[in-house]
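Only one protein chain is missing from this complex, and each of the others stays in its spot.
== subunit A ==
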Amino acid sequence: MDIKLQQVSYAYSMGTPFEKFALFDVDLTIPHGTYQAIIGHTGSGKSTILQHFNGLLKPSKGEVHIGERVIVAGKKAKELKPIRQKVGIVFQFPEHQLFEETVLKDIMFGPMNFGVSEQVAEQRARELIQLVGLPDDILNKSPFDLSGGQMRRVAIAGVLAMDPEVIVLDEPTAGLDPRGQKEIMDMFYTLHKERGLTTILVTHSMEDAAKYADRIAIMHEGKCVLTGTPREIFSDAKTLEKYRLELPHIVRFQSKIEERMSKPLSKICLTEEELAEEVARSLREERDGQ
């Protein structure tokens, strides 16, 4: 399912003295199956943009295409439910949305709202609880008895249980310990690959964007200022700096190595493995050349 924003502007509190534009003429196309990262400084409009992906916010100007559906500014949008089933959003601190008596019921809440039978919903819950790395017996506990990290995983399972085709993640690992962060990000990446999902990751973390994304869009003061592959984006430190963003650790590390070796590597490396290989290759060339 392709998602396309055309000239989208959005103003909060439209028509009151508090009116404030958060998005200006944003154009962004996310083809089916892409892992798209959206990065930007605080207040750049990242969180506003993501609420357009399933019709929670309607554009003040412009159009949003979600698969076959088009949401046009100024027109009433009816029957948004099918869209919301197809586009799952994991909000920032999703643990705040837990409310049921048991974890099982909470995970089943989403799918059952979309007309999935009780048996199927329970089936999904049992599969997903393992997928998010929690033991089975947690299903019968109250979500409010869990630790913060466990609550986060339950909430994520609750969104995945809707079986969405597109999954939108808003800082999904904020406030988790480093190991939890990696586990969750890896889980989303595996899901993305195995199920052929479209994944949209809104994040502060240049590292995550570099590591997982196929494409990156940079938001700055409500505008989408730059799009490209991670390699294109992170090869231009000057432009990034203009938008108050930094290079990922690994790219900064690479430039230090290049300084030491006093020659540039042939490409920008986005993971540790890639960099190690590239350095080894460069050293080998040097040795063979002599």
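Rule of thumb we're sticking to: a residue touches a chain if its C-beta (ideal position, glycine included) is under 8 Å from a C-beta of that chain, and two chains touch if they have at least 3 such contacts; residues count from 1.
Please note the rule applied: contacts and distances are computed from a predicted model.
Participant: What name does the UniProt record list for the absent chain among "Energy-coupling factor transporter transmembrane protein EcfT", "Xanthine dehydrogenase", "Fe-S cluster assembly protein SufD" or "Aspartyl/glutamyl-tRNA(Asn/Gln) amidotransferase subunit C"?
Facilitator: "Energy-coupling factor transporter transmembrane protein EcfT"
Participant: Can you say which of A:G62, A:G88 or A:P248 touches the chain missing from this structure?
Facilitator: A:G88
Participant: Of the residues listed, A:M1, A:L98, A:L139 or A:L240, which one is in contact with the missing chain?
Facilitator: The single option touching the absent chain is A:L98.
Participant: Quick one: which of A:I71, A:V159 or A:I184 touches the chain that's been left out?
Facilitator: The missing chain is touched by A:V159.
Participant: Could I get the residues of subunit A that touch the absent chain, sorted low to high?
Facilitator: 12-18, 51, 54, 56, 81, 84-85, 88-89, 91, 94, 96-100, 109-110, 113-114, 144, 158-159, 162
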